[in-house]
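Excluded from the complex is one protein chain; the other protein chains are retained at their positions.
Labels run A, B and C following the written order; every chain starts at residue 1.
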Amino acid sequence: MSRPVVSLEQSIHDVVVANRILAHEGVLDAYGHVSVRHPLHADRYLLSRSRSPELVEAGDIMEFMLDGTPLGEHPPAPYVERYIHGAVYEARPDIHSVIHSHALEVMPFTLGNIKLQPVMHVASDMGLEVPLWDIRDNFGDTNLLVSNVAQGRDLAKCLGANKVVLMRGHGFTSTGRTIVDAVKAAVYLPQNARVLKETLLMGGGVKPLSPGEIAVRVNIDPYSPQVQRAWEYWALRAGVKPYL
Amino acid sequence: MSRPVVSLEQSIHDVVVANRILAHEGVLDAYGHVSVRHPLHADRYLLSRSRSPELVEAGDIMEFMLDGTPLGEHPPAPYVERYIHGAVYEARPDIHSVIHSHALEVMPFTLGNIKLQPVMHVASDMGLEVPLWDIRDNFGDTNLLVSNVAQGRDLAKCLGANKVVLMRGHGFTSTGRTIVDAVKAAVYLPQNARVLKETLLMGGGVKPLSPGEIAVRVNIDPYSPQVQRAWEYWALRAGVKPYL
Amino acid sequence: MSRPVVSLEQSIHDVVVANRILAHEGVLDAYGHVSVRHPLHADRYLLSRSRSPELVEAGDIMEFMLDGTPLGEHPPAPYVERYIHGAVYEARPDIHSVIHSHALEVMPFTLGNIKLQPVMHVASDMGLEVPLWDIRDNFGDTNLLVSNVAQGRDLAKCLGANKVVLMRGHGFTSTGRTIVDAVKAAVYLPQNARVLKETLLMGGGVKPLSPGEIAVRVNIDPYSPQVQRAWEYWALRAGVKPYL
Partner (left out) sequence: MSRPVVSLEQSIHDVVVANRILAHEGVLDAYGHVSVRHPLHADRYLLSRSRSPELVEAGDIMEFMLDGTPLGEHPPAPYVERYIHGAVYEARPDIHSVIHSHALEVMPFTLGNIKLQPVMHVASDMGLEVPLWDIRDNFGDTNLLVSNVAQGRDLAKCLGANKVVLMRGHGFTSTGRTIVDAVKAAVYLPQNARVLKETLLMGGGVKPLSPGEIAVRVNIDPYSPQVQRAWEYWALRAGVKPYL
């Protein structure tokens, strides 16, 4: 099965659906955001104006240049942290969707030296390595927000060739080959963090996914019925009708 | 009280109700599934097409041979992991319903060496022994999905004469003498896992159900008012009307 | 403020409201029950037929003798464990409402040797001592259900002069001077268990309510506006209109 996104209208609807799903599944709250690379212009991306994800509608979606400059006349107030998105799209042509979240289950893995790794098959999308970025390392005492191109690029550099980067005291940024792929990864990342945490606390050891298992799973078709099944389910739960 | 299922129509409705209950009670999410042995043909089973449990309707229910071959012309896309169901029905004539779940509370017991055992009376259905299956033992690095008859049979062999089998990094497969029985067991299994985990963490010891207590409880009539009470309750909470 | 219950009709409505509240607040699920002593006959109590609390309606409320015998012709199937209620009313004239619950947060304190005690002011109703009863001590291997008068009386004996008794691998039975009082105690007991558990896990010590604080709080008027405020709130959340 293939479901390439071709029209701008469809991409905008996908961003709305992704916002609603991530809010409903508890990955985003008042804050956090999700973008998609522009389907017609690889050097632009689509992202909501500064609004909480649960409330985002098609009319809120803006177009941005990779340096965070909004397109169009009289743009509304954008998210301060839009630089995250542009910097990742700039560094990684293979990535077509970016999510920034403060999910509480992931937070403990940003604060100490316990390594986050995939232990559940559905969470294999995070890959073998999940690096941790601390804005204080290169920018000193800030408000912790990724507020300019330099900070965005520093984060993207830490992400490297991986799928997810943790952010100390702040949350994570995750990515996908498609927006459906990105949403699926972001939904299961906090669940995997919770399961790993509980397993570690019980003290009976932990058997993570093997590098070989992760390698097999990374090739799962992002348009397969199994992936589309979840997109349909999450969208309908969130009260929106998805493209399938 | 007895409530033998006799018609195909009634069995199909039971599968729909079971899907909705397990979704609503948090045992199944986008993934996981529940089947019932065909009421008229012991060598077939009824299972939804590849759809998230909360969305399953009567028209989604398909018939399968025990080897996973769908019956009927132009069958829709089935679940990849349907082989779990057929292999269990093949090996265990006493089992009439099978559930496959990724419930997060159970997951930590699939990842380390802490033994899952019943500590709450309502969770006695899991029985004295809950074996743990690791697909890697006999099949090496896979995508962890039970994707063919050989893998299904290997899982069923590990289940043996027990009621539930854990699956490393994946979840569990549980069973029942009836579909109501199976749903009840699957609802309380994650709750028991959570309670056991918290008890172990507190470090004050744990007193599980005794073998004698489990033996007494295993004989509870699957059609008793106490069991039917739960089925009625869970179904109405999930917004569906059950047969009683 | 005083709100003595005088009519049978009002008591029946209170039992319905209590069922709905306890279901909605997560204290009762498919199982568990709540009764009130008969307002006109101290040797009888009012309790639903065998039905899940969230579904209980006025027409489900039955009258029982203290030995568990239902009154009226052609009584419907009662709860197996109704003997808990009668035995407590028999032993304790000061008690006018009894609740039996399987709340998961409390369960770990029934399984090991960690003592449950009040640490939050709103949970002082459990009192200084919360005894633990194990049906196995005097009755050997059973299905763990309190299924006859002897078992009920053994439980009531363990309760003694206290407010709450834990039941190993099963849950708890709690009581109140009024039904509002009993519901409030049962709502906060699991919350206190959770808080105590988390405090113990952090390893920084725990400062429980002092005997003097418990003694001051035990005298709070069960008809005060603070108590009625909670009853109104919980009832409206559960979708029922309470007497105030």
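Criterion: contacts are C-beta pairs under 8 Å (C-beta built on N, C-alpha and C of every residue); 3 or more make two chains touch, one makes a residue touch a chain.
Keep in mind that what you see is a predicted model, and the values were worked out from it rather than measured.
Note on the chain not shown: across the whole complex it touches A, C.
Checked against the full complex, the candidates A:R37, A:H170, A:K184 or A:R237 give a single residue touching the omitted chain, namely A:H170. Which of A:R51, A:K157 or A:R177 touches the hidden chain is settled by the complete complex: it is A:R51. Taking the complete complex into account, C:M120 is the one of C:L8, C:L55, C:V80 or C:M120 that touches the chain left out. Across C:E9, C:D43 or C:E213, the single residue that touches the chain missing here is C:E213.
Interface residues of subunit C facing the missing partner chain: 119-122, 191, 194-195, 198-199, 201-210, 212-213, 215-217, 220, 225-226, 229-230, 232-234, 236-237. By the touch rule set out above, subunit A reaches the unshown chain at residues 29-31, 50-52, 54-55, 77, 80, 102, 104, 107-108, 111-114, 134, 136, 140-145, 168-170, 197, 200-201.
We adopt the following convention: only the chains that are shown with their structure count from here on.
Taken chain by chain, the contacts run in an open path, each chain touching the next and the two ends left apart. Superposition angle, subunit A onto subunit B, using Cα atoms only: 90 degrees, a multiple of 5 between 0 and 180. Centroid to centroid, with C-alpha atoms defining each point, subunit A and subunit B lie 32 Å apart. Our note on geometry: subunit A versus subunit C, Cα centroid distance of 46 Å, whole angstroms.
Among the residues of subunit B, those touching two or more other chains are numbered 201.
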